[in-house]
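The structure appears below as structure tokens.
With one protein chain withheld, the remaining protein chains of the complex are depicted in position.
Moving on, here comes chain A:
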Amino acid sequence: MSGGVDSAVAAARAVDAGHDVVGVHLALSRMPGTLRTGSRGCCTIEDSMDAQRAANLIGIPYYVWDFSERFKLDVVDDFIDEYRAGRTPNPCMRCNEKIKFAALLEKALALGFDAVCTGHYAKVVSGADGRRELHRAAAWAKDQSYVLGVLTEQQLAHAMFPLGDTPSKDEVRAEAAARGFSVASKPDSHDICFIPDGDTRGWLEERVGAEPGAILDREGARIGTHPGAHAYTVGQRKGLSIGFPAPDGRPRFVLEVRPKTNEVVVGPREALDVALIAGRKYSWAGLGPIESGIAEASEGGCAEFECHVQIRAHAEPVPATASVRPIDPADYADGSAAISASRMNETDASYEMRIVPREPLNGVAPGQTAVVYVGERVLGQCTIDRTRSAIPVH
């Protein structure tokens, strides 16, 4: 229970459904702030109090569990490492993968609980054989199946999302108000919870440091200087400060960040279009494509199958084909595509999930997660290691 409206309603619904429920608030920071400012920050003392008030109203016990050490190791340090490696991580996914449905779930199982129930907008659906599948929420506008795409069958077996069938957030807020929760109209939280003022660039600079380096065009010519490569994200337009326009007068975008050489590559918008994405760290949310009868086995991986790919929490899903194939070592010769050291040991580096969108994807950065859907169902995901531009360098 974060202290927000969704988890409060989820807890109340779980109680109504007859479950024996205990409210748990995660303390994720050793130095929590006292008060929220707007929608920013997380696990402040105020949030904890809000969660406790809701738990008291529902009539369930309430505890605060401290996962600040694990959160620092698995989410915050990973976030820094990924940026250092020139990648764009999604810390919310990491938190679901490593904290909510790993550290928390395991502790809960050890303490005698059966499941972790959260206020995420997604559905866990049991197939005919009792196998769990992850599906999009009824409320498409709030659908959070993307950030849960990292969950495995084992984790889904112990996950409950009571808001998955609710058609809209308004309905959840109305229910919260009807139940008398003081958080019914509390603003949604967004941004990164551990960067309380929202200044990701400044926050990273303090931790990663900033060395000036070259801004290059696609042909490799130096056209400017940046104050530190880590502050740049693929697809970014603002803050390049090159000082003179491109020869064709069109805006320039960040195409690539090369942390090893501290270089930032820029170019026209269409050069952001990506025709292929691939990643070696992939997982299936339940049965994989072969066991699900969606794809044939091939070369120890699986052959191409039709799907939709989504590359950000609220991006449009794009029709694509996906497959799992042995890697071509030549694709990973470039250091910038290497898996950051913190995750090397988790990954079977000899296979990759390869996704070919039917139309080019715009602004895809290594480190982002590509989630693969078949209809409403989340089939799996990969963390993107490499991309291939739709437009070759001339």
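Going forward, contacts are C-beta pairs under 8 Å (C-beta built on N, C-alpha and C of every residue); 3 or more make two chains touch, one makes a residue touch a chain; residues count from 1.
As a working rule, contacts and distances are computed from a predicted model.
Per its UniProt entry, the chain excluded from the display bears the name "Cysteine desulfurase family protein", taken from "Acetyl-CoA carboxylase biotin carboxyl carrier protein subunit", "Heme exporter protein B", "Cysteine desulfurase family protein" or "ABC transporter substrate-binding protein". The residue from A:10, A:105 or A:324 that touches the chain not shown here is A:105. Contact with the undisplayed chain is limited, among A:66, A:188 or A:328, to A:66.
Touch with the hidden chain on the side of chain A covers residues 25, 27, 32, 45, 48-49, 52, 61, 63-68, 70, 97-98, 101-103, 105-107, 109-112, 150, 152, 154-155, 346.
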